[in-house]
Structure formats: C-alpha cells, structure tokens
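All protein chains but one are shown at their positions in the complex.
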Amino acid sequence: MHLEDTRRLFEQARERFGEDISLSDRPSGEGSIVVSGPRVREFTQWARSQSFDFFADIGGIDYLFESPRFDLTYTVYSTGQKRHLHYKVKLDESAPAVDSISDIYAGANWHERELLDMFGISFNGHPDPRRILMPEHWRGHPLRKDYPINGEQVQFSGNFGDVEPQTLPPAPGQDAFAGWQALETTPGSYTQLIEPAAGPDGQPDADGRMILNMGPQHPSTHGVLRLLIELDGENITRTLPDIGYLHTGIEKTAETLSFQQALTLTDRMDYLSPLGNNLAYSLSVEKLVGVEAPPRATVLRVILAELTRIQSHLVWLGTHALDMGAMSPFFYCFRERDQILDMFEMISGVRMMTSFICPGGLREDVPDEFMPALEQFMRVFPSRVGEYETLLTKNPIWLERTRGVGRLALDDALAYGVSGASLRGSGLAWDIRKAEPYCGYETYEFEIPAGTHGDVYDRYLCRIEELRQSHKIIRQAMNRLEPGPVQTNDRKMIPPPKNELDNSMESLIHHFLISTIGFTAPHGEAHVPTETGRGLLSFYIAGDGSPKPYRMRARTPSFANLQALPVMLQGGLVADAVATIGSIDIVLGDVDR
Amino acid sequence: MPSVLQLVFLFFAAVTVVGALAVVLVRNLFHAALWLAVTFLSVASLFIVLNADFVGLSQVIVYVGAISVLMLFAIMLTEDVVGARGLSLRSAWPAALPVAAGVCVVLVRWFARYAWLPPQPPKPGGTAGTIGLAFIQKYLFAFELASVILLAALIGAIYLAKEERS
Partner (left out) sequence: MLFDLIASFIKAVLVFAVVMSFVPFLIWLERKLVAWMQQRIGPNRTGPFGLLQPIADAVKLIIKENIFPSGVEKITYFLAPMMSMIPALAAFAVIPFGSPVRIMGRTVNLQVADVNIGILYILALSSLAVYGAVLAGWSSNNKYSLLGGLRTSAQMISYELPIGLSVVSIVLLTGSLSLNEVVRSQASHGIWNIFPQFLGFIILLISYNAELNRAPFDLGEAESEIVAGYHTEYSGFRFAMFYMGEYVNMVTVAALVTVLFLGGWQAPFGPEIPLLWFLIKIFAFILLYMWVRATFPRVRYDQLMALGWKILVPASLANLAMTAVIIVLGGPNAVRILSVGSIVLAVLVGLVLKAAVALRTKSAPGLAPPAGAGS
C-alpha cells in the first residue's frame, strides 16, 4: 500500500477520530496511522468495517530512549481491495497497557500474548493473559532493549531433578519444583485453564470429559507441539495448543547481528522454506535501505522461491500421507525433493540452510550445471505429481479420512489470520503473489486454486494444484532468464569487486567495512509481505542507522495457522486431529522462532 | 489302573475346578476373567476327550475366543491399567457359602440319579452333521426360541446404548 492510500484512509478516519489519530511515514513507502491508546479498539472496529478483514500481525518495537517508548504495529489486510494497513499505538514506559482486540480479530489473541511475553505489555480484557513462548516462570521480557542478551540463566544438567527454574529463586525450605507448583495453583495459569472442567490426566470427570495430552513428543505433531485436548467420549470439546518448546529467540538474536548475518537466522526459522524466508527478509531490507535487485536476480529469485515452495509442499504431502498410514507417497515425494535439494547444493553448497538470496540480489550467480538440472526436473515433475494423485486423490480411504474433517469456515480463517493453502482451502483465492505482487509476480501467468468446504481434503487439493502452478511459473521464469549481474551495483550494500581493490584505497576500505561491520540502514521501518509455501510471511524491520537491524519482527504463517487449530478440531474425533494437524502444514521452527 | 484317556480327563477336570475357584477367589478383576477363559478352555478340552469335538471347538470359538475377550475388553475399558483391585468376595462369604453348597448338593443328587450312557465310539464323519440335523429336526423349536431370545437381547442392548448417548 502506498503512502497516498494510507493518507486517503487517514483523511476518512480523521472525520471520526479527530485528533486521536495522526499520520506517520513509517514503514517506508507505506506509512501508518498512529492511534491513541484508548481508541485502538474503536479504530480496529472501524478498520474491519473498511473491509480490512484479514488480521495479520501485531509487532512491537522498543524505542528505548524515546518517549513514548513502545510502538505496537498492527497490520491488517483487505483481501477484497488487495491492500494492507499498518496502524500504530505508542505506549508509555510505565505500566504499558492497551485494550485487547482479540474479540474483534480472534487471531490477535496469540499475538497479544506474545507481546505480553516479550515486551511486558498488558492487554486489558484479554481472555488468556499468559506467556506464550517463554516458560511461565521466566523473569523479564526478552525483546525489551534493556533486557541483556545472554542475561538468562540456564542450568545444564543431565539429571532431571537438578533442572530447576533458575530465574525463580526458591524460597528457603522450598524444594526445586515449588515454582512449578505455585504456577499450577495460580489463577489463569496453564493447567487451571482447562482442568477445572475435568479430572486429572487420563481420568474422566463426572461429565465424562477427559484430558488427553498429545505431544510434545508425538510423531504426528510435526515437531515439539503439545496439545491439551479435552474429550467428551471420542469427541474433542476443547483444544489448547502449547507452544514455545522450540523458541530460540531469533528476533532477539537478529538485533545483535549485522544485516547479512541475520539473514542466516531466517533460514532456520521455517527450515522447510529457507529461500522463501531469505527472500522475504531481503525484500524488506532492500526496501529499508532503498536498493533494488537486478532483473536476473529477480527472475532467479522467483525460480528459487517456487522450487522452495515445491519442496516444502512435498515434505508436507509426504508426512501428511505418512500420518494417515500411507507409506509410499512419502518416498515418492522425497525423491523429487532430493532432486531440488541437489540443485540447492549445486548453487550454494548447502542443501537446506542456503542463505543464497541475500539483500542486494543473490549470493552469486548460479553455476552452469544448474539450468540443465532444473530442466531435467521440470521435465519429470508433472508426471510425478500425477503419481502422487494416483495414490491419494481418488482413493476411497483417503476420501473417507479427509473429506469433511477439520473444517474451517472462511470467516474464522480470516479473523485468525490463517493464510496460505489453509485459507484457500476455505474458499478464498487470496495469495500475496497476486494480491500484492513482489518480484514481478504480476507478470507471470498462473492461477490461485481455492477449495469450497475448508476441510482437510480441500487443503490437500489446493496444495497439489499449487505444485502444478509453481511448475508453470518456473517454466515462464526460465524462458525470460537473461544473462546479467545478480547483485545490485549499489556500493552501499555490496562490496566493490575484487579487481578494484588493487588500485583503489577507498575501495579497499569500503570492502573492509562491508565485510567486517556490514552495510548500514537508515532510520526507519520497512515491511514487504510475501507468500511462502505456508502462507503470508513478512518481516517488519526497523533500522537505526547502524549496520544491525534495530528490530526484526517476523510475522510467520505457521504461528497464525496453528492458532486456528482448536477451531478445526472442535467437535471432531481424536483420530482426525492427526489428519488436521498434518493438513495445516505447520513447521514448529516457524511457530516458535 | 486308569487309562491314559482317563488321566487326561482327570487332569482337565482338575484344571476346570481350580480355574473356577480362582475366578471367584482372585481379587484382580482382569485375572478373574483370565481364569474364566482357562476354565472355558479346559471344559472344551473335556468335550474333546469325550469325542464331542464339534461342541468342544464351538466352546473355544464362542466362550474363549469371544465372550471372555469381551469381558476382558470391558474390564480394560473401565479399570485402571495395572494393579486395579477388583471386587472382593470376602464380605459376601457368609451368604455365598450356603447358596453354593445348596446348589452343589442339588446337582450331585441329580447327577447321581441320571442314567449315564456308556462312552460312545467316535463317529467316522464327526459329530457336526448329527448335531446340525438334530437342531433343525428334533430340537427345532428350542433352537428357534433361543435365536429369538438372543435377538431380543440384541435389540435391548442397542436400545440401552442409544438411550445413554442421547
């Protein structure tokens, strides 16, 4: 969305909100509306009435030495008008609090909890104010700028009994687990939420309801996800996902690394879609610094991003089928995925964490053998998709297991910010590549599939079709690939070429600086939405004139998609939970970051 | 000097009695059901020793393979996994003893008066054909009556299960 659009919306809102709102030119190129704290609920309702139906994110930035100190950046999308809106709330340092909007957009629930966890901002009227990523006993709020990195205490021990929550100092005479026990009796704490309705684990209560604990070590949760499922007989009445087991503080770590170094963290977030993450990050950084990748790099980025989408979908398909007991598709999918990973290895030397797409273009040009390998892959792939479909699409058992299972209504999907094929399965063909194109996607010819029922089967069909559409895009991109540079020639970002170093002292110094310190980014904020295999991924990056990102907020698709899981499981059977978890295609690294 | 067959018979008879006693005496419900299966199995063996092979194997299929398993299934569904202590009959001893003794006396007296046939040699084609014919000729009414009663029980069970769900 352009600054003018934001200005026009601002004028409209001005009539109603008067002096309570103002216009900010951040993030760069888009601008945002700054809303006064008390009226944020009202503004959110207004935004929703202005067709901003898709809730994406609430990010936080801690401008430590400014007043007010905290910036909350809300991002909502209009799927109809194909644009998005940022609005901000600025909060004071002392007891920062703001009204919760989780009853307007259901998806805000977890995002607000994350802000509570990471920044210590409280949300009035929030239904479930608990930490979400950090352990319950954690002290301090890690993403605050005054929270020291390496400030946490971790005790490493092989003995279970020795591991104790170090940040909660045990009172004299208390045993090591007193902290945990205190939690269990604190109102609003973890176990209280679900257990008053039912008896202890595994025992049905008077109403016949029972708690089933699934994960964090369970083969079908696709990582360390824990689900507390409340059952009435075989039917699921409530589900409480517990996440954070894989939280590695990527957003905090990024603040201590240079822009080039932080790139490598994005690979490790959604480890099935590394190049997609690289691309999203690079686009945001490029926008912040104000450079553009050259045409060859852009076309190659499209090829690589689509290959990544294909291999990510292949992992999803293989494991999803494996969860349902179909062994063979798994191996077929991994056969093709290995072909793609071989290509990644060819271009970057690494199979998964490539960091190949970087701010300014690509790390280097692709080697000569890449195009023949790609051509080879492109030739066989369509028939391979046919093979997967032969095994599953019309298989009566597959139909029985997936049709009508794990339904998600479109309204719910939008309010929860569910994106990607999980949203499209519910019937809305909304894809950032079409809605707000980047990398020249508007010039490619492809279609966005959408389902009708929003069940597991529709999501399956959507992703299968996306495999074919990605193939189509790669074919078009291959045809328009022309020789040329793959890095911007903006010397602010890219070091001078080697041959200049011999005869120019300035080049040598500049090369040295970019290699050691890194390039700097101006004061400001930038944000570019992209579509990865899992859905809407965007980085909200703030710069402060230094070579490090002042703040790197990752809006990851898995986090939002997982939040809608309880809605999908509601009323279903336990056996369907496995199918449903598989169908939303989450990566826990992407959820927990 | 008893023959081999008689020794086998005595062995299974003993197992039957021990098993039946264990059913009522062990405290773990699951074990009781297992002992019941053992009892059924040895009764089936007794039938086979008596050349009633069809009845014996039917006993295995129906009582050991289905009914006992269903009991075990129900116990597994309702009890704790291991170590659950089921009902003890200790408190019911005083009431149970005279009743059991009475039944025992009646049975023994009645058996003593019954004119037992001498042991039959095994039939060449097995007993299945004979039993089948008897069911649909001589005992047709009893056979059909039994099936009607079973059907009624079946419908009743379905009705009860449905009631509970709604």
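Going by the order they are written in, the chains are A and B; count residues from 1 in each one.
The rule is short, and it goes like this: contacts are C-beta pairs under 8 Å (C-beta built on N, C-alpha and C of every residue); 3 or more make two chains touch, one makes a residue touch a chain.
Computed from a prediction, not measured in an experiment: that's the story for all the values here.
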item	value
Identified contact with the non-displayed chain, of A:3, A:23, A:240 or A:326	A:326
Residue among A:21, A:35, A:98 or A:435 that touches the chain left out of view	A:435
Touch criterion as defined above, residue of A:31, A:96, A:276 or A:449 at the omitted chain	A:449
Positions on chain B where the hidden chain makes contact	30, 34, 37, 53-54, 57-58, 60-61, 64-66, 69-70, 72-73, 76-77, 81-83, 125-126, 128
Residues belonging to chain A that touch the chain removed from view	82, 202, 219-220, 234, 321-328, 330-332, 335, 391-401, 403, 427, 429, 431, 434-435, 437, 442, 445, 447-453, 457-458, 461-462, 465, 573, 575-576, 578
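The criterion applied here is as follows: only the chains that are shown with their structure count from here on.
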item	value
Where chain A and chain B are represented by their mean Cα positions, the distance between them in whole Å	63
